[in-house]
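Only one protein chain is missing from this complex, and each of the others stays in its spot.
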Amino acid sequence: MTRTRIVATVLVILALTLSLGMPAFSQGKSLTLSMLAGYKEDVLRANLPEFEKKTGIKVVVDAAPFGDLYKKQLLSLSTGGGRYDVLFMDEPWVPPFSEFLLPLTERMKTLDVADFIPTTVASGAFQGTQYAIPVDPNVQLLVYRKDLFEAKGLKPPATWDELLAAAKALHDPAKEKYGIAVTASSDIQTALYMLLAQWSYGAELVEGGRGSLNSAAGRKGGEVFLELLKFTPPNVRSYNFADVNKAIQLGQAAMAIQWASGAKPMEDKTKSTVAGKLGYTRVPKAVRQTPMRGVWTIAIAKNSANQDAAWQFATWLSGKEFGQFAVTYPSATSAIHSPRVSVLKDPSTRAALPYAEALLDSLQITKERPRLREYADIQENLRVTTGKLTAGELTLDAALKEIDAGTNRILGK
Amino acid sequence: MAIGSAGRWFLLPGLVFLFAIDLIPLVYSAWISLYNWWLIRPRDIRFVGLANYLRLGHDPEFIRAVVVTTLFTSGAVVVEFLIGLGLALLFAQPFRFLRRLRVLILLPLFVVPVVGATMWRVIFHPEVGVLNYYLNALGLGRPPWLSDPTLALVSITLVDAWRTIPFMFLVIYAGLEVLPGELFEAAAVDGASGWQSFRYITVPLLTYIMLLAVLIRAMDAFREFDIIFVLTGGGPGTATQTVQILNYRAFGLGHMGEANAIGLVTLGLVALMCWALMRVILRPRPAGG
Partner (left out) sequence: MRPSRLRTVLTALAMLPVLAWTLFPIYWITTASFKTELALYARPPQWLFTPILDNYTRVLTNIPFMQYLKNSLVIAIGTTLGSLVLGTLAGYGFARFRFRFSEAVRFLVLVMRMAPRMVLVVPYYLMMQRLGLLDTYTGLVLAYVSFALPFSIWLLIGFFVDVPIDVEEAALIDGCSPLGVLVRIVIPIAAPGLVVAAIFAFLVSWNEFLFALILSGVEAKTLPVVIAGLNTDVGPLYGEMSAAAVMVMLPNIVMTVALQRYLVKGLTLGAVKG
């Protein structure tokens, strides 16, 4: 190839590349949505044409992976770029993002609020103002093998003591059968398991603006959690959310505490050997019963140029029609659980999701994580310290002290 | 000097590009590290001078991360260099079947790191993973690859090596290919053995390439993130928590000042490491014959 031809080719390719960089300009009403990539995105995209046909609003979906959605939204909202009109966000993000979001308290009144599970509405509120509408509620459940329990004549446990007893009874490492699957790694789930136990005994992560996990109740909850690790698969110190699911799916664990979102994969025959054999109930209680709540919500950016269109979208996304579509959508992975009582009670929902009854039941009594701007930092400190605890780098007392010290430092105390 | 002062025109496009697109942002991020900028409170940005850096110096978690990162980097680079060099030497031989195998050796480089690490997690799974299945069958039990602190460090080194040995191989191999064949022929005529050829011809001529490969790898291993994050997330506990993971955590929480300070310290450490390596091993190369 002669030199001239090489240069010419290079220039042409470069020109093509650069010219393709021109952003397309939009016509008509259009919204940009920051969405969670994966099955939730799939369900949304499947039903989006309905919305666009009904309202004439085009929705551009910018989906980011689960581990990165928060920082993408944070960067965009904080630098005021105006990239997103509507944002699909996890409830702990609502307090820190609140100053960038459009208050929806007034508009909220036009929705059929009575049909929402009451606790889910609170997930979008902060300091008395509503900033987000619930779309996809999630809650911790106790999953158990009905067949194994029946074989041993056991009832599903209601208290933590009963849970420990049942786990012990069903624990048979020689046969690779373990009592219960949880995580004990430096993954966030580990901290949330321990927190669940501690909440059950009456402890609080933050009380009166100070870290308060280092209490008698906190210690008791921590001890119970550590006790539970005796009846788990041997390598839970490397487990994450997916591994807990695997332990159930492959028939290794007789029980698990898991978020409801993990249930559908457990019932998937291409992934699970125990589909149809599982029972779902509330997480165990002690002094109180406190399944942890996690609701995905939809919020509107304060500087959006299309606030009315955005509200229409938020209404639709949290509405009954989309909710019914979402719970019965045959997505391969998991479901968007509607926050509407009418949807979760519907027979077709019950048919599609075997755990729908337990989901609705537990959602009535959930406990929320502290609604603070600094919560992400507090949770991060909780995560790392709990990870050190289960790895043996800290004793329980030292860990509890360190958690509280971190919380206080973060809250500026 | 062959091209004389026309050389500056060759340098200009690349350097201007780098300084505009690379250096200025770097300076900006150094500037950010002198502030207390939390993305959640964008109107509450305060100048704090070197406070972010001083805090790091007193933070035991940071110091531990530096230790972990150094251990990982040294282990990874040594393993990758030795195996990469060995592979390159093997492949430099004039066998036809090697030509076909060359692409195969490079395959790990083509796998997106996240997928590679995820699949290694599947392979490493202590109970149902394929590796432990065969180890157990051979009577070696089921090592807890990702839940034992020491083994976790070994595991991440293994996976990193798996991924980047092809890179070392590629760079050194290309260097070998450019060596003038006449030198080796002349040496063989003079009765030099394979080992002597290697020691007195290959090594000196290849030093630059080998050093570059080691330097780049060391720099990259020090900043490695994806593989470690997917495999262990920094755990168990803080056993594999590297400086990059700390950086990621600060960045993920929106603490820009802190995150950039960690980044700049990393840059400092890496620069120091490179400078030391270069001073010790390499003498400046003359331009021209």
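A few comments on the model shown:
As written, the chain order gives the labels A and B, with residue 1 at the start of each chain.
Just so it is clear, a residue touches a chain if its C-beta (ideal position, glycine included) is under 8 Å from a C-beta of that chain, and two chains touch if they have at least 3 such contacts.
Just so we're clear, the structure is a prediction, and the values are computed from it rather than from any experiment.
The chain we do not see here touches A, B in the full complex. For subunit A, the residues touching the absent chain in the complete assembly are 3, 6, 10, 13-14, 17-18, 20-24, 32, 36-42, 60-68, 72, 75, 79, 81, 83, 240-242, 245-246, 249-250, 259, 261-262, 264-265, 270-273, 332-334.
Seen from subunit B, the chain kept out of the figure touches residues 1-11, 13-15, 17-18, 21-26, 28-29, 32, 83, 86-87, 90, 93-95, 98-99, 101-116, 118-120, 122-123, 125, 128, 130, 133, 162, 165-167, 170-171, 173-175, 177-179, 181, 188, 205, 208-209, 212, 215-216, 219, 223, 225-226, 244, 247-248, 251, 256, 259-260, 262-264, 266-267, 270-271, 274-275, 284-285, 287-289.
In this text, only the chains that are shown with their structure count from here on.
Centre-to-centre separation between subunit A and subunit B, using Cα means, comes to 35 Å. The residues of subunit A lying in touch with subunit B in their complex are 70-71, 74-75, 78-80, 96-97, 176, 185-187, 233-238, 240, 243, 246, 250, 252, 373, 376-377, 380, 384, 387-388, 390-393. Residue ranges of subunit B in contact with subunit A, taken from their complex: 39-42, 61, 125-128, 144-147, 149, 152, 232-239, 241, 249, 251-254.
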